[in-house]
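Missing here: one protein chain of the complex. Every other protein chain is in place.
Chain nomenclature is as follows: A and B, assigned in order of appearance, with residue numbering initiated at 1 for each chain independently.
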Amino acid sequence: MTRLSDHSKGRPTTNELCKFLSEYSAWLIGCGATCIRLEKNVRRIAAAYGMEVELTIMPRHVHISVWEMSHTNAVTTIASVANTPISFNINTQLSELSWEIADKKIDFSDATDRFERIITDDHQSRWQVLGLVTLANASFCRLFGGDAIAMSIVAIATLAGYYLKQIMLSRNIDIRVTVIACSFVSAILGATDILFAIGTTPAIALGTSVLYLVPGIPFLNSFSDMLYRHYICAFSRFTDAIVLTCCLSIGLCLGMILMNVGMF
Amino acid sequence: MWIQILQDGLFAAIAAIGFAAISRPPKRAYLYCAIIAAVGHASRYMLMSQELAGMHIIPATICASFIIGMLDVFLSPVVHAPAETCLFPALLPMIPGIYAYKAFGGLAMCILCDQPSAFQNSLFLFAHNALTCGTVLLVMVIGATIPIFIFKKVSFQATR
Partner (left out) sequence: MNTPFLTWLCIVAFMLLIIVINICASIQRKHMKHKPLFQIGKEFEEFFIPGDRTKEEDFDDDETI
């Protein structure tokens, strides 16, 4: 790994690098990266500019300390973790940026411009996501042994529930209330074949109609952080995932009570 | 038998693509997520199938997630994306979601029932499902992370 020489243009001051790294860290953690990835990327960037860094990764904040190799000047910042949906696209591009800084001697001003473009240019078609999630949950139903009618009902229940989720989140309604409402709607619609006695696997349709709401990535992230001994972040992410699963269960149980269905 | 295995892989691939879309991976990663998920889920299906290995869900999950991790480590430089970009979406079809909310259902029933026998049934439901879910998740991540530990240089330089 090459280091930028002191005389190359675009070498940041300790203040500038600390500010850049704090924003970089806030976005990388916010978009769902693991703590170990953040640590490695940040150290790589700091080393490329001939500086040292230490960071403390908390669930809602990141503390960054940057100092020169001679230890004469140290700067510390605290940044709040960005409130953004999980995006592996941003994760990938920020990791690429760290290698470009480390290898290709990219100018610091180019790096900051590139960073701004990465965090603002992440767009995705909501209809595409809606369609893919619907197909995914219907496939899930098939994996659990559901028949074609169960798959169709699960697809409709997922379409309605995920559409409602998109509307509620776009209006900044709390995610927990959103999950309760969406799981309730999906459970009611998923119980259609129980209500009208159609199909051969009605219980599987009801059981799989809410699976699109299970917070899989937070669960996986939490266990991954635990393996790398970032226990505070691991516990925080695990608690978030448990709370969302609890909300899912509340909506599902309410739906099952109103539909007079027993599944447990 | 083989048709069932292929069907299992196909539907796991579709499920992986759909659930991956929620977490916005790069477009080039979708195909690899699908392939890895198909291979992993089909492996677990074969290991759990009574006609073949007849394993319990937990050892079958370790083996399947290890296969997923190995595939991911060697495909992530091709995709030019961090390991977790293809790994986590590929693991999503194996996540025991039904166990998770059955555990909470059992907990709710524990609170609502007042007969000792019914309470014991509900407590068994809660404990069995919660432990199974937690253990499956843990071994899934362990199995998938072992190849990353072994091939550290390859996996952490995928975006270079």
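A few points about this structure:
Basically, a contact is a pair of C-beta atoms (placed from the backbone, for glycine too) under 8 Å apart; a residue touches a chain by one contact, two chains touch by 3 or more.
Owing to the predicted nature of the structure, the values given are computational and were not obtained by experimental measurement.
For the omitted chain, the shown partners it touches in the full complex are A.
Considering the whole complex, the residue from A:Leu189, A:Leu211 or A:Leu227 that touches the absent chain is A:Leu189. Annotation: of A:Cys141, A:Ala160, A:Leu211 or A:Met226, A:Ala160 touches the absent chain (contact as defined above). From the options A:Met58, A:Val129 or A:Met259, the residue with contact to the chain not on display is A:Met259.
Interface residues of chain A facing the missing partner chain: 160, 163-164, 167, 185, 188-189, 191-192, 195, 258-260.
Here is the rule we use: only the chains that are shown with their structure count from here on.
Computed centre separation for the pair chain A/chain B is 17 angstrom, with centres defined by C-alpha atoms. Residues 32-34, 37, 40, 85-92, 95-96, 98-99, 103, 122, 124, 128-129, 132-137, 139-140, 142-144, 207-208, 210-212, 214, 216-217, 219-221, 223-224, 227, 245-246, 248-250, 252-253, 263-264 of chain A are the ones that touch chain B when the two sit in their complex. The part of chain B that touches chain A in the complex is made up of residues 7-8, 11-12, 14-26, 29, 41, 80-82, 84-85, 88-89, 91-93, 95, 97-98, 100-102, 104-106, 108-109, 122, 125, 137-138, 140-142, 145, 156-160.
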